[in-house]
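All protein chains of the complex are present and in place, except for one that has been dropped.
Chains: A and B, in written order; residue numbering restarts at 1 for each.
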Amino acid sequence: MSAPENGVNAETVRKIARLSRLHVAEGRLVPLADELNGILGWIEQLNEVDVDGVEPMTSAVDVSAPLRADQITDGGKRDAVLANAPKSDSGFYVVPRSVE
Amino acid sequence: MSDLTNLTLESALTGMASGDFSSEEITRAHIDACMEAADLNAFITTTFEQAMDMAKASDARRAKGEVGKLEGAPLGVKDLFCTEGVKTTAASQILGDFKPPYESTVSANMKADGMVMLGKLNLDEFAMGSSNETSSYGNVVNPWKNGEELVPGGSSGGSAAAVAADICLGATATDTGGSIRQPASFTGTVGIKPTYGRCSRWGIVAFASSLDQAGPIAKTVKDSAILLDSMAGYDPKDSTSLNVDNGDWVNSCGKSIKGLRIGIPKEYTVDGMPTEIQSLWDQGIEWMKDAGAEIVPVSLPHTKYALPAYYIVAPAEASSNLARYDGMRYGARVDGENLNDTYERTRAAGFGPEVQRRIMIGTYVLSAGYYDAYYLRAQKVRTRISEDFKNAWENCDALLTPTCPSAPFAIGRKLNDPITMYLNDIFTVTANLAGLPGISVPAALDQDGLPLGLQIIGKALDEDTVFAAAGALEKAANFTAKPKKWWV
Partner (left out) sequence: MFTAERVADEKDWMKGETGDWELIIGLEVHAQVSSNAKLFSGAATEYGAEPNTQVSLVDAGMPGMLPVINEFCVEQAVRTGLGLNAQINLFSRFDRKNYFYVDLPQGYQISQFEHPIVGEGEIEIHPEDGDAVKVGIERLHLEQDAGKSVHDLSDDETYVDLNRSGVALMEIVSKPDMRSPEEASAYVDKLRGIVRALGTCDGDMEKGNLRADVNVSVRRPGGELGTRCEIKNVNSLRFIRQAINHEARRQIEIIEAGGTIDQETRLYDSVKNETRSMRSKEDAHDYRYFPDPDLLPLQLEQSFVDNIKATLPELPDARKARFVEEFGIPAYDAGVLTADKVTGDYYETTAKGRDGKIAANWVMGELFGALNKAGIDLADSPVSAENLGGLLDRIADNTISGKIAKTVFEKMFEGGGSADEIIEREGLKQVTDTGAIEAMVQEALDANPAQVEKAKQNPKLLGFFVGQVMKASGGKANPQAVNQILRAKLGL
């Protein structure tokens, strides 16, 4: 699969802004699409690289994940956990209603 | 007493050890200097009162014979490191008045070693930037001036400016694509990004997890080794932390490099690079030869693809790492009509334009239908870049390159041109992608009297060789210039 030649349009920006939970004013969609296309166009030079049979590199550290023992070493710090909350009550975080 | 701020960290530690002055005295001198240097906007938060308490406590410890590696030294901490009870912002509005109930492993190590923390240093928002202009707390001004005000580089611009201006003996920084080395180059300071995994990332606000690495910005190569020796070390709380001992870094700084094979990668010459930088590089090669090193031409054929690969990998990771800033558990919440509207308004108000741009790029390259074309391909290119280095190590022990393709530029000049801005990292980003140690050493002034740095890149975990080569470079360059204190 190769990157799309024409990149993103206003509708794509609207979609990725929603996935990213970023409010974008209607009038900013096209300018943002232009900006992103500029960057994506520059990135497309990666298509010149032969990556056939190459494994993707996900980390610069080449060892197995370390494992920890199953011990309770944390928790019991509700005050610290809630200390910076915009709103909390009775030990809960309080947030805008998440269901209708 | 004001000359206490001109000291290197090494001499300050010696001075306190021999009783020439106390931590309280040198801390007071630095606090005064910080206050005079407010125009640099290097700090987001100062903690002078706590600093004086820490200094007194340090002096008391010293009186009892307890002396840590950084005992009593007034230092600055990039405001990307969470510091217990001290507001931590990542230079973003989204964190609001966030006061972490915890201390990052790196700053905790330094505090355990006797650090006196002067405050939290300014940076590009979430470390995304190369000029410190994306900070929501205002840009930092480079102490070096050329008629107009210049950027200090980024993202660790506050750290670099503070060290260059002698208002901190040294500072912590982080480097995801060049954020330690580029500002070091722009400010005539030394900055090292160690091997990925040397410094724990626990408690450092994440930008791009597979690339982020902490390191110091310092006045000399040896100072940077002293600082790194305190910062680095295995941390079981970070799964990517390497369980290896620190090297003998402080002593390596003075070691001979006779017989060391220094590779010169031909791909590190780019179009439009000022001739001064090319000639400085040539000069560096001569210096290394004079110090007994063997110069080896090498090829890193995928160098030009490092930056575009980086601009997929880093935003992809960032888009996910920054999802937690949603105004629900901490930080500033902007109420909307419903939950999603609250999320969207909170994040649109809390993140600046560059951060939003990168979140959207990252979201796009990970999204269905584009993952293979962008993200997966970039990770494969990353493998290619890493292989380039492995091949180079067959013939050489370390690389010498310019740190940046340009000298510090005027504030505002590149702000609206993302790609030009991104190109600042063209020589530094390869070390992040491959996880290798890299150091920038100030080498000369350009014709405008602005500092230029040279970079040494080493093999993974071979900071000893990096420090030795950097020490030799520093000695040969004999860079003693200081910015005029126009801000006083």
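Simple rule for what comes next: a contact is a pair of C-beta atoms (placed from the backbone, for glycine too) under 8 Å apart; a residue touches a chain by one contact, two chains touch by 3 or more.
The structure presented is a predicted model; accordingly, all values stated were derived computationally and were not measured.
Asker: Write down which of B:K304, B:R329, B:R413 or B:K482 is the residue touching the left-out chain.
Answerer: Result: among the candidates, B:R329 touches the missing chain.
Asker: Identify the residue among B:S230, B:T363 or B:N424 that touches the chain left out of the display.
Answerer: Touches the omitted chain: B:T363.
Asker: Take the complete complex as the reference. Which residues in subunit A touch the chain that isn't displayed?
Answerer: 15, 18-19, 21, 58-59, 61, 63-78, 80-82, 87, 89-100
Asker: What residue numbers in subunit B mark contact with the hidden partner chain?
Answerer: 81-82, 88, 90, 95, 98, 100-102, 104, 201-206, 208-210, 236-240, 316-317, 319-320, 322-326, 328-330, 339-340, 343, 363, 366-368, 371, 375
Going forward, only the chains that are shown with their structure count from here on.
Asker: I'd like to verify one number: the distance from the centre of subunit A to the centre of subunit B, where each centre is the average of its C-alpha atoms, in whole angstrom.
Answerer: 24
Asker: Quick check on the complex: what are the subunit A residues that touch subunit B?
Answerer: Contacts found on subunit A: 1-4, 8, 12-13, 16-24, 32, 35-36, 38-40, 42-49, 51, 54-61, 65-66, 68, 77, 80-81, 83-87, 93, 95-98.
Asker: What does subunit B use to touch subunit A in their complex?
Answerer: The touching residues are 96-99, 101-102, 196-197, 210-211, 236, 239-240, 242-243, 302, 304-305, 308-309, 311-312, 319, 323, 326-333, 335-336, 338-345, 347-348, 351, 356-357, 359-361, 363-364, 367, 369-370, 372-374, 376-384, 386, 418-419, 433-435, 460.
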